[in-house]
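Only one protein chain is missing; all other protein chains are in place.
The first chain written gets the first letter, and so on, giving A, B, C, D and E; residue counts start at 1 in each chain.
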Amino acid sequence: MQTHKAKRVDIIIEAVMEKRLTNALHKAEVTGYTVLPVLAGSGRSGQWTREGEIGRAGGMVNVSCIVRPERVDPLLDAAFAVVERHIGVVSVVDCEVLRAERF
Amino acid sequence: MQTHKAKRVDIIIEAVMEKRLTNALHKAEVTGYTVLPVLAGSGRSGQWTREGEIGRAGGMVNVSCIVRPERVDPLLDAAFAVVERHIGVVSVVDCEVLRAERF
Amino acid sequence: MQTHKAKRVDIIIEAVMEKRLTNALHKAEVTGYTVLPVLAGSGRSGQWTREGEIGRAGGMVNVSCIVRPERVDPLLDAAFAVVERHIGVVSVVDCEVLRAERF
Amino acid sequence: MDGTLAIAANNLTSPIILFFILGVAAAFARSDLSIPEAIAKGLSIYLLFAIGFKGGVSVADHGIDTTLVLSLLAGMVLSFLLPVLAFALLRGMTRLSTIDAAAVAGHYGSISIVTFVAATSVATSAGLNPEGYMVAVAAVMEAPAILSALWIVARFGKQSADMEEGLIREILLNGSIVLLVGAFVIGWITGDEGMQMIAPFIQAPFQGVLCLFLLDMGLIAGRGLREARSVLTPGLFAFGVIMPVLGAGFGLGTGMLLGLSPGGVLLFMTLAASASYIAVPAAMRVALPEANPSIYLTLSLGITFPFNLTLGIPIYLAVANALAGG
Amino acid sequence: MDGTLAIAANNLTSPIILFFILGVAAAFARSDLSIPEAIAKGLSIYLLFAIGFKGGVSVADHGIDTTLVLSLLAGMVLSFLLPVLAFALLRGMTRLSTIDAAAVAGHYGSISIVTFVAATSVATSAGLNPEGYMVAVAAVMEAPAILSALWIVARFGKQSADMEEGLIREILLNGSIVLLVGAFVIGWITGDEGMQMIAPFIQAPFQGVLCLFLLDMGLIAGRGLREARSVLTPGLFAFGVIMPVLGAGFGLGTGMLLGLSPGGVLLFMTLAASASYIAVPAAMRVALPEANPSIYLTLSLGITFPFNLTLGIPIYLAVANALAGG
Partner (left out) sequence: MDGTLAIAANNLTSPIILFFILGVAAAFARSDLSIPEAIAKGLSIYLLFAIGFKGGVSVADHGIDTTLVLSLLAGMVLSFLLPVLAFALLRGMTRLSTIDAAAVAGHYGSISIVTFVAATSVATSAGLNPEGYMVAVAAVMEAPAILSALWIVARFGKQSADMEEGLIREILLNGSIVLLVGAFVIGWITGDEGMQMIAPFIQAPFQGVLCLFLLDMGLIAGRGLREARSVLTPGLFAFGVIMPVLGAGFGLGTGMLLGLSPGGVLLFMTLAASASYIAVPAAMRVALPEANPSIYLTLSLGITFPFNLTLGIPIYLAVANALAGG
């Protein structure tokens, strides 16, 4: 099956920042992404878990974007501007996709 | 630690199609997969979010399959037959796995 | 944007083992990870789904760790000691990260 | 018709409607107010459980009416036929493609269970006592419209619908139908004795739960409307208001032919007037993936549902009372 | 014994049982009816909260019986010993491996809290008034059986169980036990005054919530049975019915030796007869990962639970009434 080179960028970010991140992505013309829920995590700012949470202050989400390789840099710039002062992780993986016309 | 080459295929698909996809995978003898929930997303068909949803009409899921490299093509064929007319994204990443006898 | 080579290790493991795994990771000085919920799955031990579950006996979670390449081996050793007798899957992907000082 | 106005005004200021409006307003103001998905599903399970059970107990109390079977059949026929009417209307009033028009049409043959519940509330406060088996009529009306819509596509469309065997089973055994019918049958079997056991759970808190549920519906409808403004042409908007009234007319005729009580007629009108927003959208995603979901969801949830809730039901009540009453 | 039949028949047509059956039927028919995981957990938290609290209030009302401590001890001993009986039976009746047999045995020494709740309902409708501290007995019987099962593996198996220090703490402090015991103690402390505050929450709606919970249990049990048909040999099936009856016998003896009221005896029988489906499976996944979960879950949830619910409890009630009653 015919596949095409692409990049998958995963951004783990606080749930309160999700809207700001996706707005920034839209502005950078990255209109395709998927948000996965996150249950718990650990990092330099300690451990946390979603159990019993009431507010939105604590949780995080994982925003995944698949883009054509040449679109990675604008994406990372946009994402970085949002996460810069915040906790969270940004990673990039090489991948291949079906139906390249969609990206 | 000894690892083995494999491929990880991620298929983002409407929740209503999940059963059809996993049936197709089983038919193609792909019996190992993991379904991750999806919270929200955006693509050519617009934005959506799972909050407050009542039915199953709107949500999506992410089906991940790790397979030996030579099994990727039958997997993609099976997946493509299901997603063809539907919205959603299929991506493939190179990976390495422990315990290769399991795949 | 400046990125740095890293590895992303995904461990799909029973929810009852999550605490044991993350403890083992901490012991191996892997203090950054993210736990994603898993909705359903299929493997050599059959199919399962989270719907309607009451206890913790059945579900699984996905623990993702991003580490510098040289830290992969201790991570895999630690993870393997926990998953050895258990069902589940360990996979490793090459990735690039922003803000390398965080890993 | 003075009474109607009073009822309509009264209806508009009932907490149920006001919480729906609160939801719509919050969504339009982009508030982050939201009901977690699991809670929304839990509320909907509660409502199905409660109304199914109550319907069954009422049948146990009043005995089976001879018209029960006829009502079920009539409901099924209506559900098959209304989509044809809706399709014709849509082709006349809008520029929707065949696929989109057929998908929308399917929604209007099927039913909305919350609209049914709201009408039951109104009926009860108006002193009416609808036939308990109307719950079963609601259940049988869910699915036939879907087959109708697919038949329309096969007949008038270029593309064929994806009618695999699994789909029909899936539609007939969808969770809402199974729970509604199951609770109905259990209510019927256990009757008043069963009701006594669980009444404090399904009766006293019912209206309060319904308020919360309508708050959630308002949030979803509002968000849908906000995002789908672009698809909502005047023609579509008009369809979303005219079709329920026409449907209610057919429901009226059917209910009167069957000789139902005014309450039963009101419910038949409401079922015919209401449009599905759970079962049919899910089936359409599977069978007609090319149809645009924002069209059918916006129409069903954003236009027809609020119309029925606020203006429709009081009108249907007035008509049912005038023609089928006393 | 005429009364027993009447009670059994009555029990079989109670909404509680019928909703369980609805769940099983829906699962067999592959309906997509399901209760969201969070709601199912919420229902189970409600049940533990309510029965713990009620038990405590009842102890506050009736004072501490001198037999309270003895009952707790007896419960613990039973929980330790029943797995040995179960293991012996399994080795005789089935071809399970040592590991699988030990894992199953652990489930039967422990208890199912829903079965306990159902028996309490039946006791109350039969006019019995079981000792309130039976809730505490239920709590102490949860864990010992797990140690028993691990001891059996160490003694008879080739492989050793994974008995790390964390496990015992985890078992003793598992959420259900903490909530049950905590609510019991709070009920005891606050007594009738506390009960008055929260009675409308934990008493009136209780039976209705239980119906929904059993619907969910039916869905899970049905799905389990459908998928695990292959593991269910006649020998296993027989064990799943005989073991609870034997367990009930031991419960009967213990309850009578302790001089409990007929209601208390019924509950002791039910605890001994029931098999865990939450705490023990979780512990087994950690400590005996090689044991096949579909065997122990299918037996516990698919065979023994429905057996106790439908036939077991009425039988135990008849026996408790005949031997311990007036």
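Here, contacts are C-beta pairs under 8 Å (C-beta built on N, C-alpha and C of every residue); 3 or more make two chains touch, one makes a residue touch a chain.
Because the structure is a prediction, the values reported are computed rather than measured.
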item	value
Neighbouring shown chains of the undisplayed chain, as defined at the top	A, D, E
Candidate in contact with the missing chain, chosen from E:A25, E:A38, E:I168 or E:V245	E:A38
Options D:S31, D:N129 or D:Q196, residue touching the unrepresented chain	D:S31
Identified contact with the non-displayed chain, of E:L73, E:A154 or E:L173	E:L173
Of D:A88, D:A204, D:L257 or D:A322, the one touching the omitted chain in the full complex	D:A204
Residues belonging to chain E that touch the chain removed from view	36-39, 41-42, 45-46, 49, 53, 169-170, 173-175, 178-179, 182-183, 186, 189-190, 194, 197-198, 200-202, 204-205
For chain A, residues in touch with the removed chain	14, 16-17, 19-20, 45-47, 50-58, 85-87
Residues belonging to chain D that touch the chain removed from view	13-15, 18-19, 22, 25-26, 29-39, 42, 204-209, 211-212, 215
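Simple rule for what comes next: only the chains that are shown with their structure count from here on.
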item	value
Both-way neighbours, i.e. chains that touch chain E and touch chain A	C
Per Cα centroids, the chain farthest from chain A	E
Inter-chain pair with the most contacting C-beta pairs	D-E
Superposition rotation for chain B onto chain C, Cα-based, multiple of 5°	120
Centroid spacing, where centroids are CA-atom means, of chain A and chain B in whole angstrom	18
Multi-chain contact residues (two or more partners), chain E	32, 34-37
Residues of chain B whose C-beta touches two or more other chains	36-37, 56, 93-94
Which pairs of chains touch, using the document's own definition	A-B, A-C, B-C, B-D, C-E, D-E
